[in-house]
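Below are the structure tokens for one structure; questions will follow.
Heads up, one of the protein chains got dropped from this complex, but the rest are sitting where they should.
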Amino acid sequence: MQKIRIAILGASGYTGADLIRLALAHPAIEIAALAAERKAGQSAQAVWPHFQAAQLPDMATVDTIDWPTIDAVFGCLPHGASQQIIARIFDRPAPPKVIDLSADFRLRDPETYAAWYGAPHAALTLQAEAVYGLTEHFAEDIAQARLVACPGCYPTAALLALLPLVQAIDPQRIVINALSGVTGAGRSLKETNLFTEVAEAVHPYGIGSHRHMPEMEQALGDAAGAVLRVSFTPHLIPMNRGELVTTSVDLANGATVADLRALLATRYADAPFVHLLPEGVAPATRMVRGSNHCVLNVFPDRIPGRALVIAAIDNLVKGSSGQAIQNFNLMFGLPEAMGLEQAPLFP
Amino acid sequence: MQKIRIAILGASGYTGADLIRLALAHPAIEIAALAAERKAGQSAQAVWPHFQAAQLPDMATVDTIDWPTIDAVFGCLPHGASQQIIARIFDRPAPPKVIDLSADFRLRDPETYAAWYGAPHAALTLQAEAVYGLTEHFAEDIAQARLVACPGCYPTAALLALLPLVQAIDPQRIVINALSGVTGAGRSLKETNLFTEVAEAVHPYGIGSHRHMPEMEQALGDAAGAVLRVSFTPHLIPMNRGELVTTSVDLANGATVADLRALLATRYADAPFVHLLPEGVAPATRMVRGSNHCVLNVFPDRIPGRALVIAAIDNLVKGSSGQAIQNFNLMFGLPEAMGLEQAPLFP
Amino acid sequence: MQKIRIAILGASGYTGADLIRLALAHPAIEIAALAAERKAGQSAQAVWPHFQAAQLPDMATVDTIDWPTIDAVFGCLPHGASQQIIARIFDRPAPPKVIDLSADFRLRDPETYAAWYGAPHAALTLQAEAVYGLTEHFAEDIAQARLVACPGCYPTAALLALLPLVQAIDPQRIVINALSGVTGAGRSLKETNLFTEVAEAVHPYGIGSHRHMPEMEQALGDAAGAVLRVSFTPHLIPMNRGELVTTSVDLANGATVADLRALLATRYADAPFVHLLPEGVAPATRMVRGSNHCVLNVFPDRIPGRALVIAAIDNLVKGSSGQAIQNFNLMFGLPEAMGLEQAPLFP
Partner (left out) sequence: MQKIRIAILGASGYTGADLIRLALAHPAIEIAALAAERKAGQSAQAVWPHFQAAQLPDMATVDTIDWPTIDAVFGCLPHGASQQIIARIFDRPAPPKVIDLSADFRLRDPETYAAWYGAPHAALTLQAEAVYGLTEHFAEDIAQARLVACPGCYPTAALLALLPLVQAIDPQRIVINALSGVTGAGRSLKETNLFTEVAEAVHPYGIGSHRHMPEMEQALGDAAGAVLRVSFTPHLIPMNRGELVTTSVDLANGATVADLRALLATRYADAPFVHLLPEGVAPATRMVRGSNHCVLNVFPDRIPGRALVIAAIDNLVKGSSGQAIQNFNLMFGLPEAMGLEQAPLFP
């Protein structure tokens, strides 16, 4: 088989590293280029010593990539930078397909983007064209797309849990509590990411103002046919990988908890990576660590008329690089699960 | 000063250990007896090697304690066993005062107790007499009591956050998400408490059926003058100590978020251990580790008309042994903060 | 390709779980049976929820396995039990090949076995026949064997580091300090394995009396042509997976640190899983987590005439289940690295 040649932009971050890991295991992928501006010229092993055994190209700059030979691009760049570089890529003749993992193309509305990211979008046409890459829900559009915007990690977990239920709950009263491992904060040098500050501790952050809010509101609002707001409180907990969302919802339209279960069971019956657990079994991040799987479940709340919907993913895989590969598979007509079959790592 | 001679029952559990730690630092306490049935005869250092430098009595059985010499008892026994042993203590002439850290005397209603704990209460008169030991809210009764039932760790954090707000929120629609370190599960040998199962992982537990629910409902219901139910979902996270509750509430009776802040500020203005943080500062367990302090704060929710109230404690101190000492101080007419002045340990 | 049908005995322990994980990714393996006496009848997912997405047989007892259909057995049983069950397997007509991960067949000398394990060996003929499964050093014998005894985790790391150097160092003065994650202690319910006891802490154990000592002494003694003893001190550190050995050696026979480097470079030039790091780069467990790789390096000691040889592995993979698969590959004439190509998981 002729392999598909990929470039990973932003290859020195954790998302980039996990893309490399998954791409190495993918039978149809050849890693043709790794770009990391500030590490350009270094070997991949100098940046990521855990790839000691792999054959990988050296880190390069975006501009030195041999673009005509690239079939697909995975963008792991910071927002803002991402839209500019991807716009230049699409200006080339016969551009590669692009799977963007940044936030730049997730929000459809330019004003919402500008309000949350503090600057107007610099690639409005592409923003309008981009397909939101929540694979299980937008597979047909993704398969046709040349630019896919992969969801944020929290929206991935929350939307997998809630999107199938929108008609059976009150969409205006969704409360989402979320817990994330520290890789969600990336590799940036901030005091709050030091081991000494994070270990043996927990705290909420981004209260009332997290950028994943408008993303969830866009998708849930589309499904509900309404403008809505979600209550969302993420917490940082002392682990590397993993994300768990515990959502509290009001049942609506006569729906029961059993109805919610049935909706999820039906919706994900054929999904290779989303698993409704047996009744009563609580989702746990250790069920999915290192894998592209999502486990979820529904429980009656103690307050009558309410339910809890809980989902767990690995934020770096289903919440980021794994879902990116899953979208890549669809975009290139490959089996959806190709290269993503690894079982979770536990303990 | 003549010291007050205490006995700690259940001295081989983590709560017992933290009581020993705090009692060693208390200028008015003499540790006269440590009871731990299965470790009786062992030195305290054999059970707790971290007390290498302390002078402590050997572990004993409850029956071998020289009861007439004991002024106060701290009960750290499992529920069920606790009520029986404490009943026998009160059958003695001139019994000591008792601070019970078990669940046995927290619920006022015998039927509620029986329903949640699976057996009728064996000491109904004492159950009726016991005072609920949330120090900041029931100090006067505690000061007069001879039997105080210390609150559970989750109720302590949740009630400190919510009790002053009951008239300003809808008490029927309180959603409490909680995160706890593993000491909350005690020292029992369960697979789910192994390092390998807990580390690098998070999961909810006790969904819809946690025994701290009726305790919170009793106290909130009393304050609201209504029968109510709370939505409560605890999660186990990979740290030793610490507990954080993130509650989502509906504003009511025209109250604003600023009103909630003002209510908390007023209520805890003179409380030595409960601290309303500056506006916008998120509570974090690292602010209280190892100490009897509670930090809390209020935030506007993104959904209009709702607010987030967040509190953090050390589950073994303010959530257990520290609050027990605080109650002891009141019961013996000592300054409320005596022996509890240690600053948090960070990192 | 006709798949090789395997049975995993002791499938409810961590070693069993990692064998399942690796076997699921192995293109030539079919998992035909999982035995776990106390969990017999349960689904694999009930025992290991992280295999939610896999097709696996239910847990069974050893006796109910359809033995004539089994081609290979992986034994993850406790020592003692292992030798008895494996002896019965070899009593069958046309027995399967056996890869044993227990300690039962590692020590060649029956008296040494009896002295360290407290009872005489119950399968002396098999003990004599078994091949020691340190793949990189005994590949030819392993390829011919019908019973392979996989090394302990500490011996794997220490012997990979030291065996090639025996002629260049004083084999009577080897000091091995080792650090291990908690999975090395298995899934057993001991107080010392609780999260609360292990987290935020470190301690040495098995001082002067660890059962991996005679195993290292046997292999190093064979290579040195001498009876010898090693100084070995393992420490338990708060992580799940990973093992690091820091050995201090006296140079001998005129050898230099550069000679040690050259010996390792030559010895492992073609080894797919053992990697001599660039000069000056310290081995770290994060370089190998979840993979079958070993990274090692040599450093001059500050005391003249001495050197440090340091190696890191994942104790559950190269130190256990991964090496077992590697041996299986040789025993069945498959490529040595088949099914083990997964890159490490970092972070």
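Letters are used for the chains, namely A, B and C, taken in the order the chains are written, and counting of residues starts over at 1 for each.
The rule is short, and it goes like this: a contact is a pair of C-beta atoms (placed from the backbone, for glycine too) under 8 Å apart; a residue touches a chain by one contact, two chains touch by 3 or more.
Keep in mind the model is a prediction, meaning the values are calculated, not measured.
> What shown chains come into contact with the chain that's not displayed?
Its contacts among the visible chains are A, B, C.
> Which residue from C:Ala25, C:Ala40, C:Ala87 or C:Ala282 sits in contact with the chain not drawn here?
Checking each option in C:Ala25, C:Ala40, C:Ala87 or C:Ala282, the one touching the absent chain turns out to be C:Ala282.
> Out of C:His79, C:His121, C:Arg241 or C:His293, which touches the unshown chain?
Answering carefully, the residue with contact to the hidden chain is C:Arg241.
> May I ask which residue of C:Pro27, C:Gly118, C:Gly254 or C:Pro304 touches the chain that does not appear here?
In the complete complex, the chain left out is touched by residue C:Pro304.
> Which residue numbers on chain C touch the omitted chain?
172-173, 175, 177, 179, 181, 196-197, 199-205, 207-208, 213, 229-233, 235, 237-242, 244, 246, 248, 282-286, 289, 299-304, 306, 308, 310, 312, 347
> What does the interface between chain B and the hidden chain look like in terms of residue numbers?
14, 17, 20-21, 24-25, 48-54, 182-183, 199-200, 240-241, 272-273, 275, 277, 281, 284, 286-291, 293, 295, 341-347
> Applying the definition given at the start, please give the residues of chain A touching the unseen chain.
14, 182-183, 187, 189-191, 193-200, 238-240
In this text, only the chains that are shown with their structure count from here on.
> Line, ring, star, complete or other: which describes how these chains touch one another?
complete
> Would you kindly give the rotation angle relating chain B to chain C, two copies of one sequence, based on a CA superposition and rounded to a multiple of 5 degrees?
180
> Round to the nearest whole Å and give the separation of the Cα centres of chain B and chain C.
46
> Averaged over CA atoms, how far is the centre of chain A from the centre of chain B? Could you give it in whole Å?
It comes to 39 Å between the two C-alpha centres.
> Would you mind listing the residues of chain A that make contact with two or more other chains?
199-200, 240-241, 284, 286, 289, 347 - these are the residues of chain A that touch more than one other chain.
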